[in-house]
Every structure is written in C-alpha cells, then in structure tokens.
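The structure is given below, and queries will be raised subsequently.
Removed from the display is one protein chain of the complex; every other protein chain stays in position.
Letters A, B and C mark the chains as written, and numbering starts fresh at 1 in each.
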Amino acid sequence: MPSVKVEFSGGLELLFSNQRKHDISLPERVPADGHESGRPVDIAYLILWLRDNLLQERAELFVENDSVRPGILVLVNDTDWELEGEGECVLKERDEIVFISTLHGG
Amino acid sequence: MPSVKVEFSGGLELLFSNQRKHDISLPERVPADGHESGRPVDIAYLILWLRDNLLQERAELFVENDSVRPGILVLVNDTDWELEGEGECVLKERDEIVFISTLHGG
Amino acid sequence: MTRNASSAQLSLEDYRRYGRQMILNGFGLPGQLKLQQASVVVVGAGGLGCPALQSLAAAGVGRIGIVDHDTIELSNLQRQILHTESRVGTPKALSAAAAIKQINSRVHVETHATALTSANAIAVLSGYDIILDCTDNLPTRYLLSDTAVRLNRPLISGAAQQFDGQLCTYNLPLSSYASCSSSTGSDEEKDGVRGPCFRCLFPKPPAPEMAGSCEELGVLGAVTGVIGNLQALEAIKLFTGLHDSKPSLLIYSALNTPPFRSIKLRARRATCPACGDDGAKVGQIEETDYVAFCGGARPDWVSRGL
Partner (left out) sequence: MTRNASSAQLSLEDYRRYGRQMILNGFGLPGQLKLQQASVVVVGAGGLGCPALQSLAAAGVGRIGIVDHDTIELSNLQRQILHTESRVGTPKALSAAAAIKQINSRVHVETHATALTSANAIAVLSGYDIILDCTDNLPTRYLLSDTAVRLNRPLISGAAQQFDGQLCTYNLPLSSYASCSSSTGSDEEKDGVRGPCFRCLFPKPPAPEMAGSCEELGVLGAVTGVIGNLQALEAIKLFTGLHDSKPSLLIYSALNTPPFRSIKLRARRATCPACGDDGAKVGQIEETDYVAFCGGARPDWVSRGL
C-alpha cells in the first residue's frame, strides 16, 4: 500500500474539487481485474485510479488514451516523468507526484 | 556511515572554501576517542567534525562552546533544528543539513 | 485595520482599478476593503523598499509610510527602481513617494526622511499595522525587531546580498491576522500567539567580518526585486487573511539549483531577551547600543583585500 502525495497545479485542481494536495493510498499491485493486473503500481495506474476515484468532472480534460492529456506535465519527486520512465515509473512510499497544466496569464 | 548533504549559506560558505554544497560521509557512531564516544552520530558531532575536517579558517566564527555560534541557524531537512532536538538530532542517510547566517543587505 | 470593514465603501473607480485582484478566490470586496483600511510602513526605500512599495501601492494599501534618511546616488539606480536619474541627490523617501503617487494617487503616503534610532523608532512606527524591514544593516534590523515586538506588530523582513536573498515574517500572528488584529482583541490576547522574533533566531549577530553591506558586497537588482515583491505579498496575505500563519524562512540563491528553499521555523524562544516570557528572559535589550552590539563600525573590506 504505497502512500503517495498527489498535487494538482496550473488549474488542474479545478477538476479535483479545487483541492491542490491529496494524500493517497494505493494497492501494492494492480488489482486482478485491471489491465495488466498484478504488476507493481506505477504512474500509469495512478492516472487511471485518479480518474476513477478522485476526479470530479470532465475526465477528458485529464485523461486521453489511458494516459494524461498531452498538455499536462507529470512530475515525480520534482523531476519530469519523462526522465523517470513515464507511466512505467513504479511508485514508492512517500513519492510526490505533481500534475501541472501550463499557465498563460501575464 | 551515513552520507549527508551539508550546505552553507548567508556568507558561511566563505569559511568553507567558498563552496556551498558538500557531500559528507560520517562514521556510524562517534569514534572511541571522542567525547561521549559510541553514541550514534548526531548534529552535535557533525558540527565538531565540520570544524575539524572541512573548516578552512577562523573556527570561532562557526563554533562556540562546542556548538554553532549563536548567530547561526541550523536546518535539518528544511526544518529548524530546534524542532528536531538540536544537537541531539541523530543523522540518517541522505539528511540535508543547512547552516545559515542572516543576511542583512537591502 | 482600525475601522470596520463592513461599513466601508469602495468607489466605482476602485472597482475598475482593482477588479483583477478582487475576483480572486478569498480576496473579493472584503479583501480590497481590508487593504484600503490598512497601513504599512516600509523602512528603507532602497533595493528592497522600491519594489515592495510599488506592489503595495499598486494593490491599494490605504496608507503607506516610507522611512529613509538617505539621498539618491547614481550607484543606487542599478536596483532602486523607483528612483530616477533626474532625482539623483534628492531624498529617497520623497522620490519613492513621488513615484508611487504616479501609480496610485489614492494611496495616502507619509514620508519620514529621517534615520530610525532607538530614540524615535516607537514614535515613527507605532502608527502602522505592519512593518517592512527593507534596511541594509544589522543594527537597524535588531532595532526594528525589538520595536516590532514592543509594538506587537508583524515584521516582514527582507534581505538581499550578492545573488542571495532571505525572507521571514517575524513576530507573526499565529492565528489569522485579519481577525486577531481587530479592535476586539486586546494586546495581551495577541501576545501569546506570535512566531519568533529576529532575536529568537539570531540571538547574536554574525561576526562583523562576515557582515558587509550591499555597498561592499554587491547585489543584483533582480534579486532585490524578487525579495521586495515577496515582502509586499506577505503583507497583502496578512492584511487579507490569506496567510497560513506558519512561521517560515525563505532562502533564495539565484545561482543555486533549486533556487528557493523554505524552512519551517521554531516557536518563539521563552528565554528571548526581546519577546520571551516575563521572568524567563535571559539578558535585556533596553539599553542596547545597536551598533556596538553588532560589532561596532564595519571593517574596511577594501583595505583588508576582500
């Protein structure tokens, strides 16, 4: 049951009850009824878990083709997830995952 | 052998070869010839270790009465050391210890 | 902060002027009225004071005091962005007042073109809700902290040197400032719920050898700009009740990765000679000679070859 901290920023928090920070407990492995079940819980699974459990509205603004919408940046412990294996990055206890959208005001 | 990160800021780096960040490996326990030897390595020991091994000049600007000079703030993983037991705070692997002096310019 | 927010009015012109902040969550008309009724004093109209004053005036803080006894020199213009070439030689307090009046003529500006001393600090500062420390020397920083404790005011302290900056709100009200500073709370009630003062954290100043001024050590104008704006933001958060009331110290180093670090601070020190508990205080500050306390006149760095 890794407990991870999830944060939404840049407007994405609006999709999650306008709350920026969430503490989340996930199963150790992807549940048996899931796609590719049995693998350790990774960010790909977290994204779907957030969609199914935490998202309040308009899933299409957060998820596209079972990953995040291309305009959303995912950060794992303050590092761009592309440097960490993207969706395949396995979650460890106390990881901090941040989802941000770009701001554009000035 | 906990490896800790030590950072100096606010001018204190001038006493340490003008280098802000240092990676340091310490013994697991305070060596047998030290004061109160045998106890786990804590910040009190780190301060003396820094004085004896890393300090380049004028120890009196860093150490006073076997602790840091009163004008120096010690931070353990971004928390004021007074909240962490001050010198008795035992060091763990990858702890970040920051020593800062106050800036006063404007 | 002294008048009652609910009875106050905002002019139609001010609705237009401040609309972009009044639509913010948690700000609104009540937030704007609180700013309008608030007062702040900025000590030092230099590298930190200029950007702080600019932001405070633009946001519509009702009454702003400016304390500075200096006159403008050419070497100030690299960072003291309210002053202009044509005003070189004139007092900084007056120059800064003229500049912020051009941005917002509705702000009431009070200038104190005088040096702050232990003799006048209470008189000069007591008329304001919040004090901004934008000074450039340690003796005045200790004087400001001790005075803020005596006046029971938050002290938003900024500092900048070379590529580095620090920000801390001392004597921070630990329950919501907007509510606890209302006229219903007595000074005694407020006393118990304050964060540490400058002296709690730094009971002893750094050695004079390590404490050059900006004039001696240099500073980048963008660094003072960042810290000065952050000081204004702290004040706005306190006035509008948006501050989280957690004492913290922000350290900034423009060349570091990451550049910012936030530190969770201790509670105030019961034994602090300034803000400690009666009977537990160790030492006393009543007769402090601030300059002597900080090691006397600063050493001459140039002659020491540093």
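Everything below uses one rule, namely that a residue touches a chain if its C-beta (ideal position, glycine included) is under 8 Å from a C-beta of that chain, and two chains touch if they have at least 3 such contacts.
No experiment lies behind these values; they were computed from the predicted model shown.
Peer 1: Which chains here would be touched by the one that got left out?
Peer 2: A, C
Peer 1: Using the touch definition from the top, which of C:I66, C:L155, C:V226 or C:C294 touches the missing chain?
Peer 2: C:V226
Peer 1: Please pick, from C:S39, C:N104 or C:N171, the residue that touches the omitted chain in the full complex.
Peer 2: Final answer for the missing-chain contact: C:N104.
Peer 1: Extract the touching residues of chain C with respect to the undisplayed chain.
Peer 2: Given the touch definition above, chain C has residues 13, 16-25, 27, 51, 54-55, 58-60, 74-75, 77-79, 81, 83-86, 102-105, 162-163, 214-215, 217-223, 225-226, 228-230, 232-233, 236-237, 242, 244, 246, 248, 250, 254-255, 257-262 touching the missing chain.
Peer 1: What does the interface between chain A and the hidden chain look like in terms of residue numbers?
Peer 2: Touching the chain left out of view, chain A contributes residues 9-12, 14, 20, 58, 60-61, 69-73, 75, 78-80, 82-83, 98, 100-106.
Here, only the chains that are shown with their structure count from here on.
Peer 1: So how far apart, in whole Å, are chain A and chain C when each is placed at the average of its C-alpha atoms?
Peer 2: 40
Peer 1: Once you find the CA centre of chain A and the CA centre of chain B, what distance in Å lies between them?
Peer 2: 38
Peer 1: Compute the distance, rounded to whole Å, between the mean C-alpha positions of chain B and chain C.
Peer 2: Averaging C-alpha atoms per chain gives centres 30 Å apart.
Peer 1: Counting only residues that touch at least two other chains, what does the list for chain B look like?
Peer 2: none
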